[in-house]
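The structure is given below, and queries will be raised subsequently.
The complex appears here minus one protein chain, its other protein chains still in place.
When the chains are written out, they are named A and B in that same order, and each has its own residue count from 1.
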Amino acid sequence: MTARFDPGDPVRIRTEDRRGHIRTPGYVKGKTGRIETLLGTFKNPESLAYGGSGLPEKHLYKVAFRQKDLWDGYAGSLDDTLYIDIYEHWLDPA
Amino acid sequence: MSETYNGHDHPHEETRTGAESALYASRIRAIEALLVERGILTKEEVRRQIEYMEARSPANGAKLVARAWTDPEFKARLLSDTKAAARELGIDASGPVEFLTVENTPEVHNLIVCTLCSCYPRAILGRPPDWYKSFAYRSRAVSEPRAVMREFGLELPMDVTVAVHDSSADVRYMVLPMRPPGAEGMDEEELARLVTRNSLIGVSVPLEPGLAG
Partner (left out) sequence: MASIHDLGGSPGARSSIEKSQHETEDWERLADAVTVALDKKGIKTTDEHRRAQESLKPELYKSLGYYERWVVATEILLVEKGILTHEEIDRKATELEEKWG
């Protein structure tokens, strides 16, 4: 299974308002960041949460966002960064 | 959804009485007793799991940090493979979750949070502190990390970049803080005493020698 994204790639978090258990917080949905690193493949929590096998495993990426792109009026340095771990099926190329 | 729970009125967390918590204490004891009667869990398995958690504490993190401060090769291993580095010091962090240690430098300060629940490197540091699980921390650490750190007494200059890590998935994070000034010539055991739990999460920095108890 080939990873869809490489470090440095710009990505946008999908905005789906899906019901049920997901590990993508609302505050990054629709936001654009870049791939920091590929963390590996892990069982899919959206399947595990309902008694499923979690297979196929999903690529998990550490995604970096500039804080000022996430929050209006962010109080801090322009370089302040938010890193979050997001599964591949929540990422679109940006 | 459970009618047993959602049918009742519940006071807010801060106003709850001991009697209210007693309901949950009583239910988990009943659940344990029934699971043991049915052969689903044994008393021994439950006891071993309690011991597993009791054996873990911030002292493990302090040991890892103190070794990393004194041994650059160990530090490289801690940053590249935290589980293996922990194993070297006799700390068993095996299990399905991964661990990453993020390094504070003069340029970058790291802060750890889990906004969706309270994920924490339990296999190394034990149970998280109450404030880490609070709604206020889970909410604010991502959107105003500098204000949060200020509440813990840490004021960072603007030329230091703040890196917040929201551990939303299968990786647990721990901070490798910077060795404080004035800690030259201290041995590993002395250094470990400077490393507080809060400094391993990133809301604080290690104690300075002379201030450590």
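Convention: a contact is a pair of C-beta atoms (placed from the backbone, for glycine too) under 8 Å apart; a residue touches a chain by one contact, two chains touch by 3 or more.
Quick caveat, the model's predicted, so the values are computed rather than measured.
K.L.:
For the chain that was dropped from the view, give me its touching partners among the shown chains.
P.N.:
Result for the missing chain's touching partners among shown chains: A, B.
K.L.:
Of B:Asn60, B:Thr82, B:Asn110 or B:Ser143, which one is in contact with the hidden chain?
P.N.:
Of the candidates B:Asn60, B:Thr82, B:Asn110 or B:Ser143, B:Ser143 is in touch with the missing chain.
K.L.:
With respect to the chain omitted from the figure, which of B:Glu151, B:Glu189 or B:Glu208 is a touching residue?
P.N.:
B:Glu151
K.L.:
In the whole complex, what residues of subunit B lie against the chain that is missing from view?
P.N.:
1-6, 10-13, 16, 21, 24-35, 38, 40-41, 45-47, 49-50, 53-54, 115-118, 127, 129-131, 133-140, 142-143, 148, 151-152, 166
K.L.:
Please identify, in ascending order, the residues of subunit A that touch the omitted chain?
P.N.:
Subunit A touches the chain not shown through residues 17, 20-21, 25-27, 45, 48-51, 54, 70-71.
Here is the rule we go by: only the chains that are shown with their structure count from here on.
K.L.:
Approximately how many whole Å separate the CA-defined centres of subunit A and subunit B?
P.N.:
22
K.L.:
Per the contact definition, I'd like the list of subunit B residues that touch subunit A in the complex.
P.N.:
That would be residues 98, 115-116, 142-147, 158-171 of subunit B.
K.L.:
For the complex, give me every residue of subunit A touching subunit B.
P.N.:
My answer: residues 23-25, 27, 39-40, 42, 45, 60, 62, 67, 70-71, 74-77, 79-87.
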